[in-house]
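Scroll down for the structure; my scribbles are underneath it.
Left out: one protein chain. Kept in place: all the others.
Moving on, here comes subunit A:
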């Protein structure tokens, strides 16, 4: 079933791979390179899932996450945080901000795909 997935990351080199992989899964893919753009797209396009990097220019991933959870019209959006910030406190913050899952970079694409499938069912 086709779903809309937003990938928000300021690293174009990860967007290339993730976009390719999820398109092959049959999803509609949106991309954003900064936090403010990501939040705009979420409000406008209502994606089912957001892959959210923690460190981005503009709003950070944590802030985007908090803003989504605080806005009742989009609070139900699934959020998977994907970040090179790998300390336990970073994870705790991401989950505390309302993320459904927190995956640290680097990751195995197959495992990531499993997590995404899990979140989309």
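A few notes on this one:
Everything that follows uses one rule, which is that a contact is a pair of C-beta atoms (placed from the backbone, for glycine too) under 8 Å apart; a residue touches a chain by one contact, two chains touch by 3 or more; residues count from 1.
What we mean here is this: contacts and distances are computed from a predicted model.
Taking the options "Cupredoxin domain-containing protein", "Phosphate import ATP-binding protein PstB", "DNA-directed DNA polymerase" or "Amino acid/amide ABC transporter membrane protein 2, HAAT family" in turn, only "DNA-directed DNA polymerase" matches the UniProt protein name of the chain that is not displayed. Counting over the whole complex, subunit A has residues 11, 13-14, 16-18, 20-21, 24, 55, 62-63, 66-67, 70, 84-90, 92-93, 96-97, 104-110 touching the chain that is not drawn.
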